[in-house]
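Selected chains from the complex are presented in situ; the others are not included.
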Amino acid sequence: MDAILASSFDDAASMVQQIGETVGVVAFAASGALIAVRRNLDIVGIVFLAVMTALGGGVIRDLLIGRTPPVAFTDFTFLVAAALTGLVIFFWHPPAALQRWPLEVTDAVGLGLFVVTGTAVGYQWGVAPPAAALLGLITGVGGGVIRDLLSGRIPAVLRTDEPLYAIPAFAGAVVTTTVMHFDWYRPWIGLSCAALITVVRLAAVKYSWHGPRPHYVGR
Amino acid sequence: MDAILASSFDDAASMVQQIGETVGVVAFAASGALIAVRRNLDIVGIVFLAVMTALGGGVIRDLLIGRTPPVAFTDFTFLVAAALTGLVIFFWHPPAALQRWPLEVTDAVGLGLFVVTGTAVGYQWGVAPPAAALLGLITGVGGGVIRDLLSGRIPAVLRTDEPLYAIPAFAGAVVTTTVMHFDWYRPWIGLSCAALITVVRLAAVKYSWHGPRPHYVGR
């Protein structure tokens, strides 16, 4: 009886996890495709950048925990979702004047969902809690870093003009891993955590919150 | 009797596979070394870029399927072939006026062979056919992406002025994996597939075939 409850609860949790990852994939794929459109790439470049942005973080995470082949090569939902998103953006994309916010929003939504789902995957795989938080951060940030490297930009997390990005992500990963460690994790808690990361990141963009700079002596 | 035939057939197939991979390694090593010469790098940079270009795609493929250490670290034929190719190009390289076509041809030959051998390796490792095609694409494109990232260029697959590259590669990977799935794979079919990828890619360069661009609203 308990086992059945636990199992159906686990099913619900894993369904939420799956949905969260898929929405994150679509959001990151859209962010990669929008950058590709802005750079006037052709259809191949758009789909390629969409897929690399959407799947890159999870593939790095899976390589690090030794889950090979990575889930992106066994469950094709993610690959198809990312490629379709790239195609949709190819045919329809917001006019240029609107492109900054769509990009920021899709990126922030993907970041929040990937940090939480990446942390959960790491934790369930059995790594220590700090490593799970780190894996969540890498899952969230990895896709964007690959996207920026491939399109010849310095990664957002290292740009001097970029508002807070890694700090909300890492804070969210620490909260998620703590919650899991004390066995309080519920799907809605994970989603709240993801939403909080997204909101804090977008607030940082809106209100130009930056991390402290070093006092640079030379110049 | 059947087993002996099958085994000697397998030996022939695996010899063709080995030869194909080695020729692909030499071709990609030459393409990396030629770019390094054009950039006026020293001997270390030339050999380094030759080796990374030649072995990068296969190493990524092996990491993704969990074959560690990657074959480049256990069968030194590939490493030695790549390094020797770099040294040969260091001492002898075509005059500058001729360098565009040698580069395009070596890169296209490497692409064709690596896509087919990469797909075959993935399929034989037991991944699903679509994943095998994807691994073939990654094996073929990976070395060039690493070469371009390391030498500070945007990867060919993402350059707006670059003729079709990933489309013939992916089409060839899909054909290879389909042929293997229906158990029709023979060494000469694999080689034809590789040749076709090479020819289509070179025709794309010659006749400037490009993928469709999005209708970009802003400007």
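Order as written gives the chain letters A and B; numbering starts at 1 within each chain.
The rule is simple: a residue touches a chain if its C-beta (ideal position, glycine included) is under 8 Å from a C-beta of that chain, and two chains touch if they have at least 3 such contacts.
Not measured: the values here are computed from a predicted model.
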item: Assembly size in copies, with 2 chains present; value: 3
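Assume only the chains that are shown with their structure count from here on.
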item: Equivalent-chain rotation between chain B and chain A, CA atoms, steps of 5 degrees; value: 120
item: Interchain centroid distance [CA atoms averaged], chain A/chain B, Å; value: 30
item: Sites on chain A touched by chain B in the complex; value: 36-46, 48-49, 59, 63, 66, 68-70, 73-74, 76, 79, 89-91, 93, 95-97, 99, 149-152
item: Chain A partner contacts - residues on chain B that touch it in the complex; value: 63-66, 127-128, 130-131, 134-135, 145, 149, 154-155, 157-160, 164-167, 210-214, 216-219
